[in-house]
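Structure below; questions to follow.
Each chain you see keeps its place in the complex, though not every chain is here.
Chain nomenclature is as follows: A and B, assigned in order of appearance, with residue numbering initiated at 1 for each chain independently.
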Amino acid sequence: MSSDEQWTRPEPGEGPAVVAGQPSPEQVIAGLRATSEGGSDLTQLLTPEGQRVHSPQFDPYVADIDGKALQDLYRDMVIVRRGDREANAMQRQGQLGIWVPLLGQEAAQVGSGRAMKPGDMAFPSYREHGVAYTRGVDFRELLGIFRCSDQGGWDFKKHGFHPYTIVIGNQVLNAAGYAMGQKFEGKVGDEDGQATVTYFGDGATSQGDVHEGFVWAAVYDAPVVFFCQNNQWAISEPTERQSRLPLYQRARGYGFPGIRVDGNDVLGCLAVTRWALEECRHGNGPVLIEAFTYRMDAHTTTDDPTRYRLSDELEEWKLKDPIERVRAYLARSGFADQAFFDEVDAEADRFAAELRDYCFNMPDPPPSRIFDNVYAEGNPLLDKQREEYLSYLAGFAETAGGH
Amino acid sequence: MSAPTKAGVDGTSTNVQNLTIGKALNLGLRAAMEADDKVIIMGEDVGKLGGVFRITDGLQKDFGEQRVLDTPLSESGIIGAAVGLAVRGFRPVCEIQFEGFIFPGFDQIVSQLAKLHYRSQGRIKMPVVIRVPFGGGIGAVEHHSESPESLFAHVPGLKVVSCSNPADAHWMIRQAIECDDPVLFFEPKKLYHSGALKAPVDTTATPGPLFASSVLRTGTSATVVAYGPSVKVALDAATAAAEDDISLEVIDLRTLSPLDLDPVFESVRKTGRLVAVSEASSESSLTSEIAARVQQECFYSLEAPVLRVTGFDTPYPPAKLEEYFLPDLDRVLDAVDRSLAW
């Protein structure tokens, strides 16, 4: 079982340290890393069994979540999962070059995504399709990246959803800068304030950029929520390769709050992110949230997790499924009946079919696109390069046509 | 300090001041900040101190701490936050204290700054200027005298310029700030406060285009192309050569990416000879590019190969040796002689 002080002692001078290289026996149970429990500091509003846990601190942040609103969260997660699975399947069918599955992280993404308001801004990494969905970015707009026909074509401003960032950690600094801008514009200070959420993984916490993002946000009081989805793995590397301590405790060293939430609990994620955003809106940012979750699928469709992790771990986590617990809660508390669940499934089917249809019919971009939007104000050399190349290509077409 | 303002010929008021490069930059930054309140300055020690070279002197006092930011000691942060601020609609002007300290920010420059416009299909603009004092000759310790501009010229999505005199310094920084693309702005640090280079700058003039080379001296025997601190060396060489009846045409590149080589091609078609001068090491550099393009465009005009006078392919040496490392008048003239004798 993990605990707050999992791999260390907090203060100097008493007894030997428990070091990363020598995890305690409890940390390694029959090859199963002790990461399936979030520890005593885990904020949870809905247990894996669908039991509502009360929290004096966080309940107020979900006071408005009635049966209807809960249904909506459920629907979001089902649809996002369905989109994810469909895209995964389409990759297998050669329609996408690669897919980055979010399976298992629906609650973290839908919960945090739905906590944002229209004026807020999200800086995603590359796995945040669920957040994209909550920001109104159509799943279809995401496909281009993975079909390799574009690098992200949605209207980032309209949706408050920055382009995906692949270089680990970069977006954390970009988000800190953006949030500084929100503050400089006087958009921070009361409940109508604006804020930014940036997403990154457990592995990313090792990058210099994430640290610098923490430093900048702290010294400029930037309204930014650092939302770390700890899905236990950075490709093949478990969290122990990145940190001795639970990741939410990283914030301790910077002087802003860090909190661990059950990342498979959509209600918990919603509440905690709303709280964190609230702090930011009022000028009390930044805040670090560690959403304790699990990457149920491979890192990407090119990855083979059987090389590095045991299936026990996956089985353990299946019991904590983010969607199942909401279904149980909805059913048990009478907020939804079978007809509702059927209807959502049917909606997800339609969603998937549309996605499929769209994907199979996506046109390839024209070669001229290579040269588009390199510069906002152009570049005469590049214009010449473009012109020469396109006429070279046209030469082929003519030759082909001539024969 | 107010400068003399007088009515121009056409009745509009002009403002001509005798400025060093450093002061010309300072006034350029000030003008840009006055013109657009989205312009903000970010860097280490740019506030009260005015930057270690005093280029931002007085700006924090007049524009406040939210427009002139003394940042954490973190270059990836400076660029990375500037990127985010640009996404938000600001126009950040970043100061890197010395060129040798730009590398912690290299990733953000290459991966985000240079690519976001492309990635977002033009939806995101990146009007970020990165000011980089560069070059040697100031007797400094390691990492304070280098010339890394070629690295940036190689990266698509960036624009790279360098100024060599006060009027250009003033106008180029203003134009760079107005440019919607990211601009790496290389400043010849050893000339910042050179009294000898002081020159009248009309801060109300209408400047020529930013991304254009400029023929500073016409000549017929051979062409010398240079940029930044080497322009002075090239001009001095031309003056010296004239005494030997060698007539050098001197071109200040001004824009390193995109290159504006048309004036160079034209010149080489006339002189048949080219010497390219730069403090940077030569391997896979800007001067390589110049040679590569000129040999292609002027193949039948060249009477000698393009020759290069550059820093050696070594790390920048201890400054006691920099007079040997840096291209000087003699080395330029030697190359001209070799070219003429080819």
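Methods note: a residue touches a chain if its C-beta (ideal position, glycine included) is under 8 Å from a C-beta of that chain, and two chains touch if they have at least 3 such contacts.
Computed from a predicted model, the values in this text were never measured in an experiment.
Peer 1: What stoichiometry, expressed in the displayed chain labels, describes the complete complex in this file?
Peer 2: Copy numbers over the entire complex come out as A x2, B x2.
Just so we're on the same page, only the chains that are shown with their structure count from here on.
Peer 1: Please report how many Å separate the Cα centroid of chain A from that of chain B, as a whole number.
Peer 2: 41
Peer 1: For chain A, which residues count as touching chain B in their complex?
Peer 2: Checking each residue of chain A against chain B gives 123, 150-153, 155-157, 162-163, 165, 167, 170, 172-182, 184-185, 208-209, 212-213, 215-216, 219, 372-377, 379-382.
Peer 1: Where on chain B is chain A touching in the complex?
Peer 2: 40, 66, 71-72, 74, 76-77, 79-90, 104, 107-108, 111-112, 116-127, 156-157, 159, 179-181, 258-260
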